[in-house]
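To start, I am sharing the structure in question, which I have written as structure tokens.
All protein chains but one are shown at their positions in the complex.
Chain naming follows the written order as A and B, and within any one chain the residues start at number 1.
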């Protein structure tokens, strides 16, 4: 087998998989040469079945073998700008028009895509890859084997202002950002530096695109968060949580380990017990919805 | 007439238009030299009336004539970095500090703004303009006459991970992105590459700023989506839909043609019929709102 394919679009020579029951209907007619699937699905498979209790995980491993990433030849592209006093491993690759400021440290086999900007004193661990146009601000610390997608910004100032007679006075943001190993961060996600202490992202955290992480947030190991979610400052999220897309999480909260929050929910108080939490309301026809909102509003006004 | 103006701020010499009834009150006193308007509004117009059944469309065409875009002189700015083996039309313009990787194809009269990054093998059709700092990842395909605003990222990895005993294993994202003709994409919008098959944006789609499009999404021709909306992976949206701002759309859904979703709504199940759908709740005073929420919560707990 030379490639991977979905059950529906597979042609002979392709490896496919069945991991989501929505797609079970495509199994009987698939033209894949072989299908990774769970034991219970083997009977419906008319082609070679590769049985695994976690077929999606098996697929992840096999697909990585079938699609090896070309290693980048080490070196610094002549158009990159590297300040005196930056420490760059001889095995690192610095892409075109990247900028590395003074005292930055880039570890072994680090890859910087085109247009990345690495602030003074920032540190990037071995085997981490920053795709195009990622910005790390001064002093940010990144672990090993991380992947940051284009447009990520780590270490910009948090949103801190003090009131002074109707105007705002900036509160210096003097903390840093520490990101562990094996963290993946999606395109255009932003992670602010701490106001005083650091913002912390632990090992194995996976963040989707366009997530906003406020200053002094901490996110526990192996938590995964879907796109467009926003986390306000000083909130602490536990380990192995799964947070849906477009969730809003208020500041100064504590969320326990193993919490699930479904998409489009608002978390405005701490969550002390693991479990699944929601507040999203699915659409209905606009006319019926307007009646429901009117009812809800009356119920609040009459009490 | 030498310029366009709003009804309220127009001075003699300006062309204005009336297309939204909210602004009808400004018609009688406008100082515009002429006003594009629908037949029913002609009577209230004290200046020259240019009558058209679709005055906003007429305005769009006339404003484009009055504000022609300066064509960019073809050429490659000396600070741009173009890899050997990239195919660039002699009529294209490559701006300062742009980066074009190997085997990329840029068609006739393509314009790349400053700081764009074009991945290996990406293809951009004729007359497409990428403003500053747009990133296309490897292999992405873009049609003709498209406009992408600054910070757009097309073709970053989708959010795909398999569970392995409490940790996450990356699922290689080996699909691509195919974008049709006449597509406009707003600033800092992100469109992920497919996991296996491609993410597809059909002809004439208009996406506003800061929209997130997950892997393997398809968006049908001439659909328009307002800012900050997020679309989870593998969802299919029909043709000519109008999706409001800050809408959350879950994954693996199918939305019919000609569906309207009003802003700040959650779509968590497929929509099989055209029509208008909503779940946003407008604000009221915080105290009254808290009572309504308490009532809603009790209603759920007591049943």
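Just so it is clear, a residue touches a chain if its C-beta (ideal position, glycine included) is under 8 Å from a C-beta of that chain, and two chains touch if they have at least 3 such contacts.
Computed from a predicted structure; not experimentally measured.
J.: So one chain is hidden, and I want to know which residue out of B:50, B:63 or B:256 touches that hidden chain in the complete assembly.
T.: B:63
J.: Using the touch definition up top, pick the residue from A:30, A:141, A:188 or A:223 that touches the left-out chain.
T.: Checking each option in A:30, A:141, A:188 or A:223, the one touching the absent chain turns out to be A:188.
J.: Going by the touch rule given at the top, which residues of subunit B touch the chain that is not shown?
T.: Residues of subunit B in contact with the hidden chain: 4-6, 9, 20, 22, 54, 56-57, 59-61, 63-64, 67, 77, 79, 95-97, 113-115, 131-133, 147, 149-151, 184, 186-188, 204, 206, 208-210, 222, 224, 226-228, 240, 245-246, 263-264, 280-287, 289-290, 293, 296-297, 299-301, 303.
J.: Counting contacts across the full complex, list the positions on subunit A that touch the omitted chain.
T.: 79, 81, 97, 99, 101, 115, 117, 119, 133, 135, 137, 151, 153, 156-157, 159, 161-164, 166-172, 174, 188, 190, 192, 196-197, 210, 212, 214, 228, 230, 232, 246, 248, 250, 252, 260-262, 265-269, 271, 275-279, 281-282, 284, 288-296
Heads up, the rule we're going with is that only the chains that are shown with their structure count from here on.
J.: Roughly how big is the turn, in degrees to the nearest 5, that lines up subunit A with subunit B by CA atoms?
T.: 120
J.: Go ahead and note the Å separation of the Cα centroids belonging to subunit A and subunit B.
T.: About 23 Å separates the centre of subunit A from that of subunit B.
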